[in-house]
Each structure stands twice: as structure tokens, then as C-alpha cells.
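Every protein chain but one is kept in place in this view of the complex.
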Amino acid sequence: MTTTTNPFAYAPAPESRAIVDIAPSYGLFIDGEFTESSGQDRNKTVSPATEEVLAEYAQANAEDVDRAVKAARKAFEKWSALPGSERAKYLFRIARIIQERSRELAVLETLDNGKPIKETRDADLPLVAAHFFYYAGWADKLDHAGYGPNPRPLGVAGQVIPWNFPLLMLAWKIAPALATGNTVVLKPAETTPLSALFFADICRQAGLPRGVVNIVTGDGRTGQALVSHPGINKVAFTGSTAVGKAIAREIAGTDKKVTLELGGKGANIVFDDAPIDQAVEGIVNGIFFNQGQVCCAGSRLLVQESIQEELLDALKRRLSTLRLGDPLDKNTDIGAINSAEQLARITALAETGEAEGAERWSAPCELPSAGYWFAPTLFTNVTQAHTVARDEIFGPVLSVLTFRTPDEAVAKANNSQYGLSAGIWTEKGSRILAVASKLRAGVVWANTFNKFDPTSPFGGYKESGFGREGGRHGLEAYLDV
Amino acid sequence: MPIAPASALPEVTASDQALRRYLHGLPGVDPVGLEARAASLGTRSIKTTAKAYAIDLAISMIDLTTLEGADTPGKVRSLAAKAVRPDPTDRTTPATAAVCVYPDMVATAKAGLQGSGVKVASVATAFPAGRAALGVKLADTRDAVAAGADEIDMVIDRGAFLAGGYLKVYEEIRAVKEAAGSARLKVIFETGELSTYDNIRRASWLGMLAGADFIKTSTGKVAVNATPANTLLMLEAVRDFRRQTGVQVGVKPAGGIRTTKDAIKFLVLVNETAGPDWLDPHWFRFGASSLLNDLLMQRQKLATGRYSGPDYVTVD
């Protein structure tokens, strides 16, 4: 999206997709091998950047899910009885194989998800490997984790993950589950099943005992069958708040333990004494990382009135340098929206924003003709009452609101059904601490944004869900404590 | 000969206190965020046509430098010849922007560059430490200009800057600017001695307020010289200064940039921070010596498809 007059136009620099070998068709990974579904339904997964069909895969039905749960149950007995040090070694193996195959997996993820290779290569994959490496180390130290002596696993975990970070969310789910001695049945998202299926192959390479990890693909019906299956002891879900609530109702009255990582409408608060250039980068990273399809995105910018103009000028200038296009191009900053459905939702919400009187500005960039694309967009003149200030858009759309005093900033930031993330930008240390302590959000980034680490607990307040993933805290979700 | 223009923002340079208030009122710099941004831009992949363009641009931006006690007229003549025609085997190779020498070598360089359009830059003001009386610094400057220097690379008094003597530094730059006359003035901060990024930002603004034509990272004589992060910070400064005052100022990272890969990273910083207006030897320079040969070898590789070697480029 550099201007046409700039002689220093970056030539295409595509990462080679030859490194990844996608089969035309995939079955389900149950009890250590790929098997066909007992039904006939098949789905297709497409590259969101080109709409090219990448592969077909099975739509697992209730019978398939039952088979997977039974395989996991059978495997649980031995797996949970293994010494933690042995489970640890399997997880270390997995971490290492992921590192070895990280370029292949990065390209695969970019193809299936539409996110830029820069992100899969530099963020997703390193975090995936790190997560397995981190929880591997816990497997033989659970006695010291603060949950009393010899904490026991729950049993079979049913895990349903979203499409925005397919492999990373898999890692967040599987690594702690296995470290604590549970076995899993995992359902990847309907639009991004491939990296989970490749992970099945990694389990094979690592020699993981059969049935410890089972992958069932399919749409919401498969997820529903898994969550409601009486044979699971634990539900872990990352996805929309609406589905999270349905799951909470579904498991009411059962003994199933549950963790939910749901939506957000993160406030990114910029005070007038902020390190402006870094704040601009943080705002961009906060809402345009992964095309804004991030539950903890900083989708509401709260800027102090006195610097509004300066900040918005800088932000627009910066957005004009974002490069949108081929996700496999190493210079691409903004990739494709994951699906036609998601694009339609983003488009509709942006139109609502305009209809309600917010002022829309989009970065001047050409959108490719095929695939699902949305230009980086911001709305100004937004108030708390606007839909774009309240609803999670899950796309590259930033709503800009202003405030005058720190109290007002906190009040506006907290005025949301969600409570997942927030950002604070100021050079004044005491203000950071004061505001951070008042924000009702599970992750607060001060003078930075969208940072993740396996040691750092992640999860929300209020309708952003409950439970924490990552760190010592993340063990609790998989232990009978 | 025009006198240096009055400060772009006269009210902020009226007194030491006003200057301090202004410089300390500039937005802070978060080091982690700054370095992360520089590193992120460093992952840009510049290939084929873009690379060819960048290599030629980088060559044309070099202040080909020799600043050794052991410099000889012969070496300076040789350097001048190389600046004019960096690759004798390929006439399409652009000339460098300037040759940068000590004041006593200015005349030699000038003679070697006669009619070429390549400028003579001279370090002055008791380079590299800057530890001399103002009178000596001014004499140093006038000498260099009198000998034919088109550009003066001065060092600031880091001691005064770090002690908070902003007005002293400001006035010294003003004085050197006046002594330099029509020669363009590059103000060297020696960023490696300024200790914090906040100081680099303040020094940048101080230099620009005092009339610098270029702000320059370093002398090349200390442990840490130009880095992507400190250059990014200075590019932000010139970008913001132009927005506020309308005056465009150039940037010159110097020292430590040795490879084509490095140089292209800096050009990406320029392109995506200050913008294409700075992608011009008039507004951006590399203070370098060995960089040129690496650029030439890469240029040969692009032209021929095979990797070149040091025997196919001239030792200065």
C-alpha cells in the first residue's frame, strides 16, 4: 500500500509454499491413527486470501466424537499413571519437533488462516513451541505447584478452539492438559482444521501413546457433540461469548470443569504524557495484529482530549504505511479476513458505525479481487453508546473515543460487558499502577500491547470468560483441585 | 552568504530554562517499544528490483569516510577517485554523496573531486571528543570551509549536554553554523555517549532548533555508533520537526554500517518513518567506509547472478 510515486516499492517477497505438503483429503485422528468418519459429510477448507480450496476434511458426527472420547478414556488410565517425568519428555519432544517444523507449520497456518507469514513465523510458531516447552517442565513438578500434594488429573478433556490462532490455541489447550495427565479430544475450528491435523502427525513422530490426543474436525455440531458428551470431565473453550454461554448452560448440573476464553472489547488508554511513537505502534499492534481477529484486541482507543489531534494524525500516517496483501509475502502487515462469514460481520458492523453517525476513515489501500479483505479502518466521533464502541467486531476496525480525566478513562474502559484486556500509555509510573488496579480486565498492558508468554496467565473478567491459561495458574484448569 | 536562520521556535530557545522545559516536554521514548519497532522493520524482505534500487540509492548516500591519524594525501586521492567512480568496471554505478575527511585533507579531497558533483565533508570542532574552547572549534570550522569543504560534521559538547547545559550546546551549534557559512552543517550527538533514548530525542530537537542541516548519530570512534533504534528515533524527530516547523532536516547514521543488508534496513527505516521525501542523498547519508565495497559486490551479484568477491572491488 505504499504510494505509487514511491520509487522504493518493495518487490514481492513470497515465502515458498513448497515446504508444506497438504493432502487433498483428511480424516479424523482417533486412537493414534487417521480414520474416516462413520458419516459421509465432508467440508472444505479454503485459503482466505485466494478462496482456493486447500483440502477436504471430515465432518465428525456424534458417533465419531464418541469413538474419540472412548479412545481418550482408554488412554487416560496409562497416561495419567505415567511418571510425570515421562510425560514431560513426550512434551519436550513435541516442542522440539514443532521448532524443527516451524517454517512448514507457519506457511500452513498462513495458507489456512490468511494471517501474514510475518506473524505465523515470528509470533504464532515460536509461542506454540514455547508453550509446550513450558508445560513439559511442569509435568513432574505438580506436587510443587501450590495445589497440594499429588494433585490428580481430571480425565478426558474436550477442547474446542477458534480459528484466529489455530495452532497456538491448540498448544494452550493441549500442553497443560497433557502435562497434568489428562487425555484430550480437540476440535479445531471449521475454517482452520489443517494445523491441528498436522499436529496429529507431530504426535505420531513424537511417539505419543495412541489415544492421548485425538483430533475431531467439523463445525459447531461437532463441538456441541463433544461438549455435551457425558464421557468428558473437562471442557476448555476459546471462542465467542455467545457460544461460551451456551456451553456454560450445557454443562450446568454436571461435574465437568470448565474454562472459557471469550470475547473482548479492550480499551487502549493513551494519556497526554504517553511515549507517543511507541503508543502509535502499540495501537496498531493492538488492533491490526492478526487483522484485529484477536479476543484481546485493543479495539477501543481512549485518547486524552489534549492530544487527540496529534495522535490521530500520527495514527493515520502510520496506517497508510501498512502493507495489505498476499499473506505469504514476507512484507505483508495485513492479511486476509479468515472467512466470508467473518468479513460479512465486520462489514455489517462498520456500516452500523457509519449509520449511527461515527466518522469512518480507512487506510488508502487496494484490496485484492479474490479472497476476503477489509482495509484497516478507524472510527472517530465515537461515544460509549455507539455499537462500534460496545460490540466486539473481531476485525481491523478501531473505535476512537476521548476522555478528559483519568477517572473518566477508567469509567469508560470498564463500561463494557467484557473484561479481557486493556492498555495504558503514560510515562507516569504511579498513574500506570493506579489505573491498572482499577481496570476490570484480566490482562493489562502498560506501554506495550498484545504480548504473550507461556508463563503469563491469560483470561478475562466478566463476560470474557473464566479460568486462566498460561503459567502456574493454567494448571488449575486441568487438575482436580 | 546567508546567515543561519533564526531558531524555528524562537520562544523555546530564549533561555536555558525555556529550552530545558521544552526539551523535557517532548514525548518520552519507551526503549523496548522503540527497539521492537526497529527490529520489526528490520524483517522487511527487500528483493530483486527493490534491492537494485536500494543498493544504488545507498551508494549515492554514502559519505565515504576516512578519519585516521594515518591518513595520507594518497589515500584521500584514492578515496576521492573511488567516490566518483565506485566500480570502474561498471559506469552505471552512481557516485557517492561525499568524501568525509579531517580538515587538513579537505584541499586534497577537493582537488580529487573537482567537477564530479561529489561533495567534500569535513569533520570539525575538535572531532571526535569535542573537547576544545569554542574559539578553537570555530577556527577549525572556518579552516575547513576555507579549504573548500561543502559540508561540516561537528560534534556537540556531550559533557555540557549531559550536565543540562542545553543553551550552551545550542549556542555553540549556532556559532558553528554561522562559521560554516553556506556549508551544510551536520551535528553529531555521539548517541553512544548520551545514555538514554530520551536524551537522543532531546539532542535531536536541540540540534534542529539550532539550525542543523543534518543530525548525525555518531563519530564512529566509540563502542556503539549507529543502530537501527537510534536512527529510527532521529528519523521520527526530523519527521515531527518538519510537521511542526516546515523545515526539513537530514539524518546521517554513521559507524558500524558495513553490509548491504544493514544499509537496506536503514533505508526501510527511512521509507516507513520519515517517508520517501528523505530517500534522497540530500536528506539521508551513511557515514561509512567498508559499506561501499559490500554494496558494490551485491550490485555485481544482481547484475551477473553470481556472487562476487573482494578481489573484484577496489580496496580504497
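Observations on the model:
Per-chain numbering from 1; labels A and B assigned in written order.
Definition applied: contacts are C-beta pairs under 8 Å (C-beta built on N, C-alpha and C of every residue); 3 or more make two chains touch, one makes a residue touch a chain.
The definition used in the following text is that contacts and distances are computed from a predicted model.
Protein name for the hidden chain, per its UniProt entry and selected from "Branched-chain amino acid transport system permease protein", "Cellobiose-binding protein", "Aldehyde dehydrogenase" or "Rod shape-determining protein MreD": "Aldehyde dehydrogenase".
By the touch rule given at the top, the unshown chain touches A, B in the complete complex. Considering the whole complex, the residue from B:111, B:160, B:224 or B:303 that touches the absent chain is B:224. Listed residues A:130, A:154, A:319 or A:475: the one in touch with the omitted chain is A:130. One of A:29, A:289, A:445 or A:478 touches the chain omitted from the figure, and that residue is A:445. By the touch criterion stated above, the residues of subunit B touching the omitted chain are 30-33, 35, 191-197, 199-200, 223-225, 227, 229-230.
In the full complex, the hidden chain is touched by subunit A at residues 130, 146, 148, 241, 244-246, 248-249, 252-253, 255, 260, 262, 417, 432, 436, 439, 441-448, 451, 453, 455-459, 461-463, 465-466, 468, 471, 473, 481.
Following the convention adopted for this analysis, only the chains that are shown with their structure count from here on.
One inter-chain figure worth recording: subunit A and subunit B are separated by 44 Å, centre to centre, where each centre is the mean of the chain's CA atoms. If you check the complex, the residues on subunit B that touch subunit A are 27-30, 32-34, 36-37, 43-51, 53-54, 57, 236, 243, 267, 271-272, 276, 279.
Subunit A meets subunit B in the complex at residues 2-3, 5-13, 118, 122, 273-278, 281-282, 313, 321, 330-331, 427, 447-448.
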